[in-house]
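With one protein chain removed, the remaining protein chains of the complex are shown where they sit.
Each chain gets a letter, A, B, C, D and E, in the order it is written, and its residues are counted from 1.
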């Protein structure tokens, strides 16, 4: 079993808030991340897949194909977008890094399988001080 | 003459666009950075000041004071904010990294003088691939 | 189950040595890290906690609270301090990165529980070439 | 149980290709990595070992000894070398990062044991966007 | 006057040697960098251009266009290539980082002018410990 990780990046706007809260309540719970006029991040996405090395190629997966899948399935939805307003798989969810990692996992799980590998970890880095990891369960 | 640099960070939303352009024209000129629903970045701000070493302290400036000035003058205006809508010193300007660097310079120039040093460079990093430097002229 | 990591930093002095050894013996076992006049590092501390996402907030834990706990419980003891002489939880222990990671775990374990999460990993980075991880057992 | 990681670096040339393929077939499968005139990388190697903290030293292993083992067993074979043509433990294998990680594991496993620890993970970083991890099974 | 920098990357093989030297002489002068079977690097290229901010766009230059010029003029020649054997603008020169920086400058100077800016600096990073800067004179 070998593990290979591909990093992709996206820049997006978001806001942490609940619609059933007033701006004051949102500020109390979510702090400055609740700013109604949005803020944003340079997110980094690390996708780790696992499986056996293919003897014909020396690869677990072709990284160009893995990169293509990540871009087509998630980066195109997230890059230079508003996570709260424009990302289908985040609809109805709080735009936290935790929910983002779970959402990316769900978008990628099947496609990674079709490449002949298994999704192992989705890691989303929001800043140099914070990151979230999800292993699918 | 010695040069000392302090890094501060801010996360903000912005959009590159002209009000006198249609969304289509903005897309043509500014690409995906013109998204009407915003996107954002983890900006890094490097402020370099210069002057003589103070023999009493071994410092050019006290870095805690320099950090305080940068935070009070610019970070508080920019962090977790929308650069187009909420930042006084960017009002009426295109929210480009170039204009941001010039704007930060103008906000800081006098305050750095009052610390006994001279502002030398404002560097704003928008992503790992892009940064802007302004030296005041 | 989701994993979230917060990075905090501290700068400290330390020395690797045993009191029952002469300076020569310490030099032989611990090398230049045994310098009796101390040396120091910019340490990075990565604290990973795990648990379920809270549906009301989208968070596993509020990162501001997690950061506050880490600062109050360990950073305040370590930052700009001498690890051998001034850190209560390192008293009587060799000031190695290994012991530091275990010590930080013990300081944080209960407080993380009181935030509604479980401590998963304490990682201490001593230099760009060395780091230690402790998972509690 | 504690985990300690040492980073070492090496710069090497390589090429991804099969001898039984034509240049055109290699280009199709391996892309520009198949260039017959080689290309290269600044590889980073992270070796993680695990075990009990030695009460006499505060160490799991002496990092200077671990570094020495990694250098003597693998870096000397790889640094400023052609992975396809000059590295004994890669002979007859495709020069992929996956095979490199497995090869490094096999070179190090016994030597780490003789230091009194157990090899836990070999991580090889080929670029800022790609890395491979191998845990021995 | 504002300065903007774009980073691009390329992975290449090279060798430091003189054809009029024996392998032994090359080893003596160039060390392990003279390995006749090549080695390689992940190079980083930072291109800094300067000029006035365009009031219509807020830009000095459109970074997408600058990136395109750098890729078409130099990255396509260098990436996944052998610098000694395959790079037209390095023909007949020693494949040092110094010569590489000067060569990249000459490839880019006119194209940057046609974007309405002036080339200020070409910086080539060969490893985390070494980089070269060239300012055109």
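The rule we apply is simple: a residue touches a chain if its C-beta (ideal position, glycine included) is under 8 Å from a C-beta of that chain, and two chains touch if they have at least 3 such contacts.
Predicted, not measured: the structure shown is a model, and the values here were computed from it.
Note that the undisplayed chain, when the full complex is considered, contacts B, C, E.
Annotation: of E:1, E:27 or E:94, E:94 touches the absent chain (contact as defined above).
When the full complex is taken into account, the listed residue touching the unshown chain is E:102, out of E:2, E:45, E:102 or E:117.
Residues of chain B in contact with the chain left out of this view: 1-8, 48, 53, 56-60, 63-64, 67. The omitted chain makes contact with chain C at the following residues, 9, 11-14, 32-33, 35, 37-42, 79-82, 85-86, 127-128. Touch with the hidden chain on the side of chain E covers residues 16, 18, 29-31, 93-99, 101-102, 128-135, 137.
One rule holds in what follows: only the chains that are shown with their structure count from here on.
For the pair chain B and chain C, chains touching both partners: A.
Graph distance from chain B to chain D, where chains that touch are one step apart, equals 2. Copies chain C and chain D of the same sequence differ by a rotation of 120 degrees once their CA atoms are superposed, given in steps of 5. Interface chain D/chain E: over half of the residue numbers present appear on both copies, so the contact uses mostly the same residues. The innermost chain, defined by the distance from its C-alpha mean to the mean of all protein C-alpha atoms, is A. Centroids built from CA atoms put chain E at 42 Å from chain C.
Centre-to-centre separation between chain A and chain C, using Cα means, comes to 29 Å. Contact between chains, using the touch rule, shows up for A-B, A-C, A-D, B-E, C-D, D-E.
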